[in-house]
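Missing here: one protein chain of the complex. Every other protein chain is in place.
Let's turn to chain A:
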Amino acid sequence: MAQLTMIQAITDALRCELKDDENVLVFGEDVGVNGGVFRATEGLQKEFGEDRVFDTPLAESGIGGLTIGLALQGFRPVPEIQFFGFIYEVMDSVSGQLARMRYRTGGALGAPVTIRSPFGGGVHTPEMHSDSLEGLMTSQPGLKVVVPSTPYDAKGLLISSIRDNDPVIFLEHLKLYRSFREEVPEESYTIPLGKADVKREGTDLSIFAYGAMVHESLKAAELLEKEEYSVEVVDLRTIQPLDIETIIASVEKTGRAVVVQEAQKQAGIAANVVAEITERAILSLEAPVLRVTAPDTIYPFPQAEAVWLPNAKDIVETAKKVLTF
């Protein structure tokens, strides 16, 4: 066991998979000798060679095409899109091509691909670096979407994603890369995709969150505990497909729920979670399910992040509305 940051856990997962499966290829803009703009691929080219870990020209769409072609030659590509705001350049390769490969060939051809990409606010990035665009991906049949919030989860989920025989979008929150360390086993291990994790147990209210909002929700739960409220925090971990079983079991226990996301209200996946709860557990609900989200504007100018991004205070406020409904 070692104390790792989330980015170290990601590097570790990539190393494990490069070692275990010679078909795994890691590539993107500056992921080779440079080790990635966030050091996620640090040392990997040196260890595994330029044939396995390599840089590409600066063109996201081309990277998408490269990924598809390599998958057709039996490789297991793990490309990187430097910031997820740049996904628009490669939407066709992802949604129009990769997601559909198995279906359009009637199961004859698959696309065992994991696209890694950082996103998320709170670190004053320039324009189009921090946008939460996961909702675009979850609405595309054929893709799985994973968003880890801890070093331990990041490693196990990334290894599972790489081993999955269908395309996975693996989104890494910038603020969580180095914000804390956690015990992470040195050996390979997996965490099943599509499984949520109860990060804190409680009986009065369920909070469903993912990414950086898991930590804000845990902070909120602490604050609410001081007021004698017992709050359960469920980290969704995989946001497509959702872990319906865990979500519904939690709501049936607590009778009240809040869904928290960093994305704007009209984006993200909170609406999906609310809809699933109302379809499946409305008779358990003591109050409507409310959402904590960002406002429906374009992602803020860096200096406005603090007033725009949802935080623990917003969560406490909304949680109280639900608790006292």
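Everything below uses one rule, namely that a residue touches a chain if its C-beta (ideal position, glycine included) is under 8 Å from a C-beta of that chain, and two chains touch if they have at least 3 such contacts; residues count from 1.
We adopt the following convention: contacts and distances are computed from a predicted model.
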Completion exercise
Answer for the undisplayed chain, UniProt naming, from "FAD-binding protein", "Na(+)/H(+) antiporter subunit B", "Pyruvate dehydrogenase E1 component subunit alpha" or "Quinol:cytochrome C oxidoreductase", is "Pyruvate dehydrogenase E1 component subunit alpha"
Practice task
Quick one: say which of A:Val37, A:Val198 or A:Ile244 touches the chain that got left out.
Solution key: A:Ile244
Exercise for the section: Quick one: say which of A:Gln3, A:Asn165, A:Thr203 or A:Thr278 touches the chain that got left out. Expected result: A:Asn165
Handout entry: Omitted-chain contact residue, chosen from A:Leu72, A:Ile282 or A:Ala304
Key = A:Leu72
Problem - Selected residue (touches chain absent from view) among A:Gln8, A:Thr56 or A:Ser132 - result: A:Thr56
Handout entry: Residues from chain A at the interface with the omitted partner, ascending
Key = 25, 51, 56-57, 59, 61-62, 64-75, 92-93, 96-97, 102-110, 141-142, 144, 165-166, 194, 240-245
